[in-house]
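Before I ask anything, let me first share the structure, which is written out below as C-alpha cells.
Left out: one protein chain. Kept in place: all the others.
In order of appearance the chains are A and B, and numbering begins at 1 in each one.
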Amino acid sequence: MKKWIPTVIFLAVAVVLIVLAIVFLPVSKSVWVWIAALLTLAIFSILYRDNPIYRVAEHLFVGLALGYGLALTWWLGLWQIALRPLFVQGRLILIIPIAIGLLYFTRLIPKVSWLVRIPISIALGLGSGIAIPLIFQATIFEQTKASLVLPEMFQPGNPWPGIWAIILLIGILTTLAYFFFSRKEKSVLSPVSKVGIVFIMLGFGATFGLTVMSRVSLLIGRVQFLLREWLGIIAQ
Amino acid sequence: MKRRIPLTITLVLGIVLMIQFFIPHQFSQDFKNTALEWLRVIGSFAFIIGLASFVTHHATKIRHKKEGWAYSPIALGALVIMAVIGIIGRAPNMSWLPVTVHGQQIPVFTYLFANFYNYMMVPLGATMFSVLAFYIASAAYRSFRAKSLVSILLLIAAFIIMLSIIFYNVLPLGDLGEWLLSVPNMAAKRGILLGASLGGIATSLKIILGIERGYIGGTK
Partner (left out) sequence: MNFWEKLGKIDRRIIYMVLAVAVIVPLILTVKLPSKVRAMPRTKSVFDHIESIDPNGQRKAILLSVDFDPQTEPELKPQLEAIIRHAFARNIPLLVMALPIQGTDIGLDVLTRLAEEHNKEYGIDYVLLGWKPSPVAVVLGMGNFIDQVFPTDYFDTPLSELPVMEGIRNYDNLGLAMDFTGSSLYGYWVYYAHTPYDVPVATGVTAVSVADIYPFLGSKQFVGMLAGMKAGAEYERLAKDRYYPNVVVKCLGKDSYNVTIEKQSYDADSNDIVSLARRFDLNLDELYNTLDSQGKFEKTLVLLEFLDTTTYSRDLIVRLKEKQAYTITLEGQKLTVNKDKMLAIANFYGVSKLKVNKLLKKEDNPQDPKVTDVERSIFLRGTQALPALSASLLIIILFVILGNISYFTTRRKK
C-alpha cells in the first residue's frame, strides 16, 4: 500500500510544476516541441526508477532509428548507387555487386543462409587488404617517427621541448614494456613496468576527467533544450 | 565447401589489395577504384542483417510472450511507420498531399518525416546519452576510491584535467592540464596505440589467412 505513495507524490508535484510553468512562463506553443519535451522527460524518468513510460520511449526510439536508417539507406544507397545506375542508366556491370549484395537476404532463408558469408567475406577481405598497409604506415611508421628525440629540440635558450621528448620516449617504451612483458603470475613487476604504470595511470586519469566533462556536456545540452525551446526561460 | 569459398575469397582479395598498395600502375589504381565502388554497392545491402535480427528478436518475443513482450509492438510499429513515411516522403519530386506550414507548401510525408526525426528521434537519442552524466556522478560518489598509489595517481590526473577546464584562464592550471595531456598522457596513449595497431594488423592478417574464422560462424 505504501509503495506507491512516493510515486503519487512525485507525479503530483510534477503536474503542479508543469501547470505553474504554463501559466507563468512563455512556454512553447508548438505541439512538436511539447512532444519532444515529454519524450525527454520520459527518458529521464529512468533516474527515479525503471518504469513503463521509459520502456515505451526506449522501444519507440529503437524502432524510429531503424526505420529512419532503412528509409535513407533505400534512397541514398540502394537507389542512387545501385538500382538507378543499373536500371535507368544502364550500367550493366553493376549486376555483379548487386547480386552479391542480394545474397545478404539469404540470411532469412535457413536452407541457404551460408551464402551470406560471401558478401561478408568480400567486405572483410577488401577491407583488411586495404587497411593493413595504410594503418601500418599511419600508426607504426608515423608514430615511431614522431617519437624520435632530435638534436633540434634542444635549443640553446629553451631545452624544454627536448626534455619533454625524452620523457615522452621513456613513457612510450615503459608503457610498451608493461603491456608486453609483464606476466600475470609474477606479483612483483619489474621496475620498468612500474614506471610504465605511472604513465598509463596518468593517461587514464586524463581520459576519465575528460569523459566526465563529455557526459556532463551532453546533459547540459538536453537541459538547454528544455529551458530554451520548451519553457522559454533562457534566450534563444 | 561452404567454408572454403568464403575463406578463399577473403584470402585472395586480401592479398591482392595488399599488393595493390605498392603498384602505382594505372591498371592497379583502376582496379582499386572499381573494387571500392563495388564495395559501396554491396554495402548498401548490409543493413538487412541488422534489420532481420531486430525483427526476428521482437517477433519471437511477441510470439512466445517473453518478459516485456508488450513493448515489442511499439518498436515494430515505429519501425514500419518511420520507414514507410521516409520512403514515401523522401522520394524525388514528391508532392502528394501538401500541407501548409509556416506559409510554405510541404508534402505531408516529408513534413512528418522531418518532424519525427527532429522532435522524436533526436530528443530520445540525445536524452539517453545524457542520462550517463548522472550515472557518472553517482559512480564518482560511490565507487572512485583512492585505495592504492595507482588509483591516487589516476584521481590526481583526473582532478588536474577537470580543474584546468574550469579555471582555464588561471594560467598555471590551464597549462598544467595541457602539459599532462601532451607529455605523460601522449606517451601512454602512443604506447597503447602502437601496441593495439600491431595487434590489429596481426588480427587482420589472421583473418585474411583464414586462421581467424569467427566471421563465418564457428571456429575450426
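Throughout what follows, a contact is a pair of C-beta atoms (placed from the backbone, for glycine too) under 8 Å apart; a residue touches a chain by one contact, two chains touch by 3 or more.
All values derive from a computational prediction rather than experimental measurement.
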Who touches the missing chain here, B:122, B:176 or B:205? B:122
Using the touch rule from the top, list residues of subunit B that touch the missing partner. 29, 32-33, 36-37, 39-40, 42-44, 46, 92, 114, 117-118, 121-123, 125-126, 128-130, 133-134, 136-138, 140-146, 155, 159, 162-163, 165-166, 168-169, 174, 178, 181-182, 185-186, 189-190, 193
Residues on subunit A facing the left-out chain by the touch rule are 26, 47-48, 65, 68-69, 72-73, 76-77, 80-81, 85, 123, 127, 130-131, 134-135, 137-138, 142-143, 145-146, 168, 203, 206-207, 210-214, 216-224, 227, 232-236
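We adopt the following convention: only the chains that are shown with their structure count from here on.
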Quick one: subunit A and subunit B, Cα centre-to-centre, how many Å? 6
For the complex, which residues does subunit B have touching subunit A? 2, 5-7, 9-18, 20-22, 32, 35, 37-52, 54, 68, 71-72, 74-87, 89-91, 113, 115-134, 136, 140, 150-151, 153-162, 165, 180-195, 197-198, 200-201, 204-205, 207-208, 215-217
Subunit A to subunit B touching residues, read off their complex: 32-33, 35-37, 39-40, 43-44, 46-47, 55-75, 77-78, 81-82, 94, 96-98, 100-102, 104-105, 107-108, 114, 116-136, 139-140, 143-144, 146-147, 164, 167-176, 179-180, 196-213, 215-216, 218-219, 221-222, 225
